[in-house]
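Can you keep this structure in mind? I'll have questions shortly.
Shown here: the complex without one of its protein chains, the others still in place.
Order of writing sets the chain letters: A and B. Residues in each chain are counted from 1.
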Amino acid sequence: MSAVPLLKVNDVSKFYGSRIGCRNVSFELWPGEVLAIVGESGSGKTTLLSCLSTRLMPSSGIVEYHMRDGQYRDLARMSEAERRFLMRTDWGFVHQNPADGLRMTVSAGANVGERLMAVGDRHYGNIRATAADWLRRVEIEEDRIDDQPRSFSGGMRQRLQIARNLVTSPRLVFMDEPTGGLDVSVQARLLDLVRGLVHDLGLSAIIVTHDLAVARLLSHRMMVMKDGLVIEQGLTDRVLDDPREPYTQLLVSSILQV
Amino acid sequence: MTDLATYNFAYLDEQTKRMIRRAILKAISIPGYQVPFASREMPMPYGWGTGGVQVTAAILGPKDVLKVIDQGADDTTNAVSIRAFFQKVANVAVTTKTRDATIIQTRHRIPEETLTAGQTLVYQVPIPEPLRFLEPRETETRKMHALEEYGLMHVKLYEDIARNGHIATTYAYPVKVEGRYVMDPSPTPKFDNPKMHMSEALQLFGAGREKRIYAVPPHTDVVSLDFEDHPFEIQHFDKPCALCGAEHVYLDEVVLDDKGGRMFVCSDTDHCEDRREHGHAGHLLAQQEAAE
Partner (left out) sequence: MATPLVVSEVAKSFTMHLRDGIRLPVVNGVSFSVKKGECVVLGGPSGVGKSSILKMLYGNYAVDAGQILIEHQGRLVDLAHAAPRAVLEVRRDTLGYVSQFLRVVPRVSALDVVAEPLLARGVEQAAAREKAAGLLAKLNLPRELWQLPPATFSGGEQQRVNIARGFITDHAILLLDEPTASLDATNRRVVVEMIAAKKAEGVALLGIFHDEEVRDAVADRILDVSAFSPRKAAA
């Protein structure tokens, strides 16, 4: 385990006018660690994710990222060019709706290859071979490489989105309800895939979900949010097996047992 | 000259021309960058070259000699109309000879004859934004230009190769100007792209509907985008021009009858005529003469 955190979040708040998005959130994310942010709709988990991933500017607080050169950088103070470069190289963002993260009218191969071309890869054969390799890793038949995601099922689209994000070997991936709109059986396959990739690649990930089973399977650590505040956090096993806060107990007791 | 009483010289008022000249100067200073300008309503519909006409009107002087081509031809509707327009509103000399012209307004071609210092080529541009078909948001494309994020342009070429086995874009083929801005060279065939590179002439681009002007100053690097393993190539024709026998020029296909007969002739009509005047003859012309 590396000795320094990848992401340092210090007292981050986001207000929408007088409404609270999230308030006074602080934590550190370590290399290889998967953090789940759980809570019901409107609890502020997506707002927090947006603040962390620079999609939203926090109203106050600091988010620092440990760059590959070993320096910590305050994300809010980076130039837009640097932020965007970070987002398409060292970071990934998996949207709940794959259509938000994919180019729907561009082939699967080009969807995966786009990040490579964005960082200057100019060899068609290599780009295509890498794309094919990634399609295989996310269990999409290689002969679909020239098909547009419009012709893919929901689960395939989501897997394609993951491949598109991971092709540049990012160190940190944000996921917003990655299994949100999928059938249960498709969910299981995706979860297993994400679990394997996170493990094999040593990724750090922050996963927003309202599904505690997803959190249990994927995350090491968990934060429970309610009304914009983190009300409980700790080892995922601990939070789920021994929830302390009233709201967490309600959440855990609401899971359907099969 | 009596007709001129109703119009200012070259149709546009002087303030408008100054505004357009400022945009042109900025465009020349930042090669390949699309400068917004307050495009005026012109007495012709959008798509007929309103951008090019405004640029020409802004740079035209009484001593200029104007040539107007459409798809390489001086005698097509668009070319004839615009040439007549400037004859009427500016009373300038006009020509069909490339080498005699000081300003050449063009739609979809660059003349075959190499342009020289002092000449200005004005392109009519329908859609100036090369990233448009992949990224519909103007806010986003502007940001991409600003931050030099051009990966998307290669996505388009990738798609071409994936679908067709080679880069099938044959016109409006994207170029990088002076190592910085990616630019749409207007719908000229990619055959003409190499002519833009290090040209001695000034190249100005006007998009009337989209309200953008951009430029390639003389002696500027213009590089067509490509992949290492799929390098940029121009079109090749297996036959010479049927009329003048020219090789290594851009040819148009002309259908001769309803039995599948066709010929390939120079798209640049002035170039073709000039060659014929100098005694060159293609196989069709030779047959004709033999028949007579």
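Keep in mind that, in the parts below, contacts are C-beta pairs under 8 Å (C-beta built on N, C-alpha and C of every residue); 3 or more make two chains touch, one makes a residue touch a chain.
Bear in mind the structure is a predicted one, so any value in this text is a computation, not a measurement.
Taking every chain of the complex into account, the absent chain touches A. Of the options A:Arg144, A:Arg195 or A:His210, the residue whose C-beta touches the omitted chain is A:Arg195.
Touch with the chain that is not drawn comes from one residue among A:Arg55, A:His123, A:His210 or A:Arg238, which is A:Arg238.
The chain omitted from view is touched by exactly one of A:Val4, A:Met57, A:Ala99 or A:Leu250, namely A:Leu250.
Counting the whole complex, the residues of chain A in touch with the unshown chain are 1, 30, 33, 188-189, 191-192, 195, 199, 217, 220-221, 234-235, 237-238, 241-242, 244-246, 249-250, 253.
Operating definition for what follows: only the chains that are shown with their structure count from here on.
A separation of 47 Å divides the Cα centre of chain A from that of chain B. Residues 80-81, 84, 103, 106-107, 109-110, 113-115, 117-119, 122-125, 127-128, 145-146 of chain A are the ones that touch chain B when the two sit in their complex. Those residues of chain B that touch chain A in the complex are listed here as 134, 143, 147, 149, 151-152, 154-155, 158-159, 161-163, 226-230.
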